[in-house]
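Below you will find the structure I want to go over with you.
A single protein chain has been omitted; all remaining protein chains appear in their positions.
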Amino acid sequence: MRISTFREIRFHGRGGQGTVSAAALLALAAFEDHFESQAFPKFGSERRGAPVEAYVRISNTTIRAHNQVYTPDVVVIQDAGLLRSEPLLRGLRQGGLIVVNSEQEVDDVGNKNDHFRQVYLPASSIGERHLGRPLPNTVLLGALAAGTGWVSLIALEQAVTKHLSSKGEKMVTANIAALREGYGFVSSEKEPVS
Amino acid sequence: MKQLLEGSQAVAEAVRLCRPQVVAAYPITPQTHIIERLAQHVANGELAAEFINAESEFGAASIVLGAVTAGARAFTATASQGLLLMTEVLYNIAGLRLPVVMVCANRAVGAPINIFSDHQDSMSVRDAGWIQLYVESNQEAADSLIQAYRIAEACELPVMVCMDGFLLTHTFEPVALPTQAMVDDYLPAFQFARTLNPDRPMTLGGASEPDNFQEYRVDQHAAMENAQKVVETLDAEFAEQFGRRCGGLMQGYRLDDARTVLLGMGSLMGAVYDAVDQLRDQGQAAGALRLRCFRPFPAQALVQHLKDVQRIIVLEKALSPGAGGIVAAELRAALQQAGIMTPVESVIGGLGGRDLTPDVIEAVFQGIPDTEAGVTSRFAPDHITSASDEAERGEQSYG
Amino acid sequence: MDKRDPFRHNVLTSGHRACSGCGEAMAARMVTDLVGPDAIYVNATGCLQVFSSHNQQSAWQAPWVHSVFANAAAVASGVEAALRARGKETPVVVQAGDGGTFDIGLQCLSGMIERGHNVLFVCYDNEAYMNTGVQRSGSTPHAVRTSTSPPGLFSQGKQQLKKDVLSIMAAHHMPYAATATIAYFPDLKAKVEKAMGIRGPRFLQILSPCPLGWAHDSALSVTVARLAVETGLFPLVELEHGELTGVMRLAGQKPVDDYLRPQGRFKHLFTGKEGAVELRHIQALADARIRRYNLLEADTQWDTASALRCARHGRGGYVSSSLSVSQGVDNVL
Partner (left out) sequence: MSSKLEIAPGSSTAYHTGDWRTRQPVYQNKWPPCSQTCPASEDIQAWLALAAAQRWQAAWHKLTERNPFPATMGRICYHACESPCNRKHLDSAVNIHAMERYLGDRAIAQGWCHEVFDDTARSQRVAIVGAGPAGLSCAFQLVRRGYSVTLFDAQMVPGGTLHSAIPAYRLPRSILAGEIDAILALGVEFRPGTRVGKEISEGELRDQFDAIFLAIGTRRPREYPDKVTSHHSVMSGIGFLQSLNRGEPVKLPKQVAVVGGGNTAIDVARCVRRLGAEVTVICAQDPHGMQYRELGTEMPASSTEVSEAEAEGVHLRYRVGVSRLVRSGAHLSGVEIAHVDRVHDRYGHFNPNFFEGTEEFVPAGLVVFAIGQEADWQGLENLAQASEAEGVWVGGDAVSKSKLAATAVGDGYRAAMSIIASLKGEPFVFDAHKKTNITFRQMQLHYYPEEHRHEGELSKDRLAGFNEVVKGLPESDAQQEAKRCLSCGVCFECDNCWHFCPDAAVIKKEGGYRIDYDYCKGCGICAEECPCGHIDMESVV
């Protein structure tokens, strides 16, 4: 295989929760860190409240393929309620990482013997503290960066600054704060995977 | 300097840089993000253009027709059902030899209605007389859009830039955007000799009779044939100025000693290149040929590339019901015209947004059924039994 | 009757993919349950068509056909002609959004009316192209933000006015054309039942708020529709053969601010000077419509206060009287 470092991440959320922009932000950050990156939503009409997915590819060689992600290395779950209805962990590689926005452990997230690494954090309440609304996506990005080490925190901050510049200074600083808290929450707990 | 842009945003920026004076917009998934971004630019004064919200695609095509006849560079974008609603006007624009540029975000054509990607829409209007360029990435989409204006205005023929809906329009990829100065240098201000003008009160689109109609078609066909050279030269000129190419009429990939070559169009080629690399690693002489310019159909150039190849496979995301593969048929005609009898295997897949993964492409090369259980990503139109019969017999049909 | 709810048909039943709080889904449920399952429904492309026939699953429990975006009225003309040829009396109802009525579908609609087909054309008006992500349509009101009429340095949202489609209908001198909304269900019920009793082409424009496009809280879809009427911005009127024959009198006129504030699509008007000008413009538009239809003094059957009244122990609904104690209209006090 010519591709040496090649990562695939899948985001799960609900229509209106910023799932697609979370994927775009992560791809932007990888790009800032001089990786080749690609992000795209699960295609189709996005209904407010309906389950939504978005995908990211990060690689050190140009990404030519435009196919869907079937075997992600990381799954990010923005709304734990989705576990009730959607097969969120389909195709997750052995030893993959699951980042879940939830106060406490959720039992039906990958039963133990599939030995997925799991990270839980109350992203919505952290997001609410910083952004005034329970938006989990930037917090989860910080957690993902800390949990994998694939993109640096500074790159994520640059991506947020660029992507949200049109939304005003206050939004940018608030999102960066949320990002950092998500990062800190995970990095203090676990050392990043290779 | 590269930035990460959604395909629609990259194209919208390219359109802005070409300084269109009239933009006709009508929403249809998956191209809507393009006209939304242009609307924002106009509203913020970043694009000095008249932004017209048409009442339908039939209206939008008519608006850009009118705009060009009155001497303004124009732009519109559509897809699938919308493109077909424009059909009557598409023929009209080509017949009037108007340099209109449009983006078609390729999407399946109903019924049954489907918003996902395949090439059925632009393929269905291949005889309307428009130059059709099929791009494989967001970078090429932006660059081809800029080239399209040069091509259209040089040949006085309309150009349709075809990019895959969702697969490109909604995917974020690194894209380098040129500066306004560079584009102004490459694309001079809009000039159209037959602009409607009270000082030269000419009549456009008048009636024609049996004794003078055919010549119009001969000229039109000649202009289309000539456009092949224009597409190549303007791509070369673009490369000189911007440091990257779009591939002109077509682009080979590891063709040098290839025994088996897969020909295709659009963003599916990324997976083809990965499959070729996999096969090469296994010692197989595989290669790929990406066709960029489908209309005018570059017969000679195709023959040049394929005359020594043992096995040719054409993978298409569109179908002419009752006839089969479209590009395949035209390639067979070209080869046969050049006395080359190599059989052309026609494979059709990826219809209505079905995913053509590298494994499926590799199976196409190997001529074995798809590996994914249950989901047949492709079929051979020449030996076909109905899908429902298929389901009953549970058999795979493959090339 | 519907197997889950014996008191009604549920012609548009549960499981459809409309956004939470969708005004169009509500309006379509009301109209199709009033008309009933023994009718043929012809839909134009749009939100209703997409969310009700998604993923090889249908939320319809009546014969339903969708062709393309622009031709619903023409398809319906064909359906009606065929039924006439085969001696059948099944009612034919077209359902389209505002895009499919005001813009891309207007030509076929006009043809259908001019030819006098016995068809009820229902337009669920949510005032923009919502299925493709909130783009401006002919029906989008003045100064509204959409993705193709964004506010910017040089504009405050849509510059043009909302197309007065009812006057276009009136110009056809058609048997019946009326406006209604989900907030006044008894009024809507009365108008659908009246329309179903008339032969020939009939038109109903039903204001159907969209929480996504209008950017109001999903719980306020009915409240916002009510405020649209109470401020005079969306008059409830009836036209027969081009003449004004019915008006919903306003019990009192509310300022347009009450209607605009809960909606994000007007938010940009509440900051800055230019926005204030547009707010005064919208109020002036409301006043003009009140004068035009004499909404404050018209002596009519009911007004915006009495038309809202709920019946106690209301067994109102669409079902044949055998099951229900009283009917919607007359049990309104």
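Letters A, B and C name the chains as they come in the text, with residue numbers starting at 1 for each one.
Following the convention adopted for this analysis, contacts are C-beta pairs under 8 Å (C-beta built on N, C-alpha and C of every residue); 3 or more make two chains touch, one makes a residue touch a chain.
None of these values were measured; they are calculated from a predicted model.
Chemist: Of the residues listed, C:Q61, C:S110, C:Q253 or C:N294, which one is in contact with the missing chain?
Modeler: Answering carefully, the residue with contact to the hidden chain is C:Q61.
Chemist: Applying the definition given at the start, please give the residues of chain A touching the unseen chain.
Modeler: Residues 14, 49-51, 79, 81-82, 84-86 of chain A touch the chain that is not shown.
Chemist: Since one chain has been left out of the picture, which residues of chain C touch it in the full complex?
Modeler: Listed in rising order, the touching residues are 2, 4-5, 7-8, 10, 12-23, 25-26, 29-30, 52-62, 182, 185, 211, 217-223, 305-306, 308-317, 333.
Assume only the chains that are shown with their structure count from here on.
Chemist: With chain centres defined as mean CA positions, report which chain is farthest from chain B.
Modeler: Relative to chain B, the chain with the farthest C-alpha centre is C.
Chemist: Looking at mean CA positions, which chain is nearest the middle of everything shown?
Modeler: Centre-most chain by C-alpha means: B.
Chemist: Across the interfaces A-B and A-C, which one involves more C-beta pairs in contact?
Modeler: Higher C-beta contact count between the two pairs: A-B.
Chemist: Can you compute the centre-to-centre distance for chain A and chain C, using the mean CA position of each chain? Integer Å is fine.
Modeler: The mean C-alpha positions of chain A and chain C differ by 41 Å.
Chemist: Just how far, in Å, is the C-alpha centre of chain B from the one of chain A?
Modeler: The separation of the two C-alpha centroids amounts to 34 Å.
Chemist: Among all residues of chain A, which ones touch two or more of the remaining chains?
Modeler: 45
Chemist: Which residues does chain C have that touch at least 2 chains other than itself?
Modeler: Each of 131 in chain C touches at least two other chains.
Chemist: Can you name the residues of chain A that touch chain B in the complex?
Modeler: 2, 23-24, 27-28, 31, 36-41, 43-45, 63-68, 70
Chemist: Mind pulling up the chain B residues that touch chain A in the complex?
Modeler: 2-4, 6, 29-30, 115-117, 137, 164, 166-168, 170-174, 267-271, 273-274, 277, 281, 353, 355-358
Chemist: Any idea which chain A residues touch chain C in the complex?
Modeler: For chain A paired with chain C, touching residues are 15-16, 45, 47-50.
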